[in-house]
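Below, a portion of the complex is reproduced, with chain positions unchanged.
For reference, chains read A and B in written order, and residue numbers begin at 1 within each chain.
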Amino acid sequence: MSVILQDAPFDPGALLLTFSRGREETGAIVSFTGIARAEAGRTTTLELEAYSGFTEIEIGRIEAQATARFSLHDVLIVHRTGPIAPGEAIVFVATAAGHRREAFEAADLLMDYLKSRAPFWKKEVGPDGERWIEPSDRDRTDAARWD
Amino acid sequence: MARVMLFGPLRDVAGWRERDLPAASITALKALLAAEDSALGLALYGKGVQVAVDQAIVRGDLALSANAEVAFLPPMSGG
């Protein structure tokens, strides 16, 4: 079980490769990769700020809740911080469980949390200037499904 | 002295991210910041701004020990 925040780009395939190795009793692994969209040129960079230390602890708390709720064998969360270019991965979540429903639901819950409540501040920078982003209404209602 | 940290839009409003400031409590610290920069003061009292002391969210006022880390957290945007 781990939470990694990093400025450096990462490769979701390489993360899944490591995560899925040597699992004899895990029947199901779900991964989610969130990618910065170019929005047809409207966004040139995404800037993500975390509160180093605090952000990892808060995410780790939800990770522990999901692990207990869905009897997970393992979880990995990797999240970019700093400037992110279109096409680059922002977030990677992988869940390992005995059966597929638990692995799917845990990844779904973790992503809903990360997209709406995790301690990040996100700015979109484009040709028309920059703006701070808030969670969408859909992000909020998605997250409320698990309360 | 408290280590004061601003995140997200608060940092843009204030023009700084981290400073050491003398303050005996959160209330005193907010008053000090508002006296110095009224736009920041307004933003700090804004909707949904949370305060963390030594990386734990606190509600209401709290006395600050020497070397306390005080972070002002505007509404989180998620990743």
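Keep in mind that, in the parts below, a contact is a pair of C-beta atoms (placed from the backbone, for glycine too) under 8 Å apart; a residue touches a chain by one contact, two chains touch by 3 or more.
A quick note: this is a predicted structure, and the numbers were derived from the prediction, not measured.
> Write down the full complex's copy numbers per chain kind, following the labels used for the displayed chains.
Stoichiometry of the whole assembly: A x2, B x2.
Following the convention adopted for this analysis, only the chains that are shown with their structure count from here on.
> Mind checking the centre-to-centre distance between chain A and chain B? Centres are C-alpha means, answer in whole Å.
One centre to the other, that is 27 Å.
> In the complex formed with chain B, which residues of chain A make contact?
Residue list for chain A touching chain B: 34, 48-49, 51, 53-54, 57, 79-80, 90-91, 114-123, 132-135, 139.
> Residues of chain B touching chain A in their complex?
5, 7-9, 11-12, 52, 55, 71, 73-79
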